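Missing here: one protein chain of the complex. Every other protein chain is in place.
Coming up: chain A.
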Amino acid sequence: MRHLLSTEQLSLENAIQILDTAQEMSAVGEREIKKLPALRGRTVVNLFFEDSTRTRISFEAAAKRLSADVINFSAKGSSVSKGESLKDTAQTLEAMSADAVVIRHWASGAPAQLANSGWIDAAVINAGDGTHAHPTQALLDAFTMRAHWAKLAGTSSVGADLSGMRVIIVGDVLHSRVARSNVWLLRTLGAHVTLVAPPTLLPVGIEHWPCEVSYDLDAALEKGVDAVMMLRVQAERMNASFFPSTREYARRWGFDDSRLAKLDALNLKDTIIMHPGPMNRGLEISSAAADSPRSTVLAQVRNGVSVRMATLYLLLSGEMRQSHAPSPLPSVKDPS
């Protein structure tokens, strides 16, 4: 694997490898000196054609903790606003010898185009493209769930998957790359996923996705659930009216105070509430739910740095090997 473009093709072995490596990386964040020399002299370019707070900062922190040099690029204030194409922008970066390109783009498929067109040699990491995929977000969500799942079981999370975990993903599935990436990754890791959304916010062809679909949040909660992931209502992508009013949306599909109380009433004391951020407080999630002890919103941000460190390390420090490729490992004591 040279690039990380989506979670759909990510094998179970590679997914577990990324999560396990992230586990070791998270220990670095607790040390006095939060820096490792692994990517010294490598250059990581953050190529952001779309606004972002936590993903860009998280990738920047991750690259810097691995001692890589970081160049931040945002479309606003660059030659893109003069009409420069993606190809020319990418080749400019290549000429400056970037080793990895972290790209966020409003067009679905832009990272795949960058990776497969032969324009550049650098490793491409998809940091969110249109409504298609956001693999590092799905990985950090899985990392957060796995840590929670292992803590409940009282076992070590290293090497573990998510088999048996019940996850519901609620909200604007239609516009959500986070939901898509999560569905594929959680399927690979063995979790049981239910999507809950108004019918207007479900994409065509959802019956072929490896998950269940429901229109009723309360019924889905009553069936029992270990993690509830609320999605942001993406007003900036909504060019039609998908629901009558925000009040109605919040009543029927928002995680409000009464549903927070309902989790206690259903005796689901270990259920966590996740949100990829940024949150629309009062719309898809109430303030009480977002700030409750069940909420993992800040843990997700913290884990994001570890997962992105793992991704950068695995893509840049060598080649990530598929399980069956009989590649020559260094002999046991060669390099010591």
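We take it that contacts are C-beta pairs under 8 Å (C-beta built on N, C-alpha and C of every residue); 3 or more make two chains touch, one makes a residue touch a chain; residues count from 1.
In the analysis below, contacts and distances are computed from a predicted model.
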For this session: One chain of this complex is missing from the view, so tell me which of "Sugar ABC transporter permease", "Bifunctional protein PyrR", "Fe-S-cluster-containing hydrogenase components 1" or "Deoxyribose-phosphate aldolase" is its UniProt name.
Result: "Bifunctional protein PyrR"
Exercise. Taking the entire complex into account, which one of A:K35, A:K76, A:K151 or A:K223 touches the absent chain?
Worked result: A:K35
For this session: Touching the hidden chain in the full complex, which residues of chain A are there? Just list them.
Result: 13, 17, 20-21, 24-25, 27, 31-33, 35-38, 66, 158-159, 313-314, 317-321, 323, 327, 329-336
